[in-house]
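As you look at this complex, bear in mind that one protein chain is not there, while each of the others sits in place.
Moving on to chain A:
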Amino acid sequence: MALTNETIQEKLTEKFGEQLTEWEVPYGMLTFRAPAEMNLKVLQHLYDAMGFQFMTDLTGVHFPDRKGEELSVVYHLHNLVDNIRLRMKIYVPVEKPDVYTATKLFSTANWMERETYDFFGFNFVGHPNLIRILNVDEMDYFPMRKEYQMEDPTRVDKDDEMFGR
C-alpha cells in the first residue's frame, strides 16, 4: 500500500511513540519535530523501513526568540517509490549547536551540512570535512544568524562617500 501522510505518521508514532511531536501538514507536506539527539535514529528508520532514501534538502533556521532552542536543522526527505516527501526538524541551543552528521546515511549531506555550518554555525559531529564552502575562508562569523544590525556601523568595505550616507 502506498504511503500517505497519515500512514507515515501512524508508522512513525508506532515506532517512536511520543518522542516525535509538532505534527503539521503545511501545503500538504508532512512535517514533524524530533529530539536533536535522535535525528540519526529517525533518519535511519525512515531510510531502511520506509523508503525515504533521497535527501532533497538540508538547511538551517535561526529563531532568536526561542530560548534554548534557537537553531533548527530541517531535513527534507523524498520517497521515490511512493513519490511522497516529508520534512523533519530538530532544534538545538545556539550556545552548543551540536548535531550528529547525516553523512554516513546520505552522501549528499556532506556539502549541505558544510553549507549549513557556513551560514549558521552548526557543529555537525562526525562530519568528515567541516569547513566553509560558499563564503571566504577568513570569515569569522555566521552570516545568516539573525543577530546583526541591518546597517553594520563598523563596516569598512563600503565607501560611504559614494552613497551619500
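As a working rule, a contact is a pair of C-beta atoms (placed from the backbone, for glycine too) under 8 Å apart; a residue touches a chain by one contact, two chains touch by 3 or more; residues count from 1.
Convention: contacts and distances are computed from a predicted model.
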| item | value |
| --- | --- |
| Chain excluded from display, named as in UniProt, from "Phosphate transport system permease protein PstA", "Spermidine/putrescine import ATP-binding protein PotA", "Cell division protein FtsX" or "NADH-quinone oxidoreductase subunit B" | "NADH-quinone oxidoreductase subunit B" |
| Hidden partner chain, touching residue among A:T4, A:T56 or A:N135 | A:N135 |
| Absent chain, residues of chain A that touch it | 134-136, 139, 143, 157-159, 162-163 |
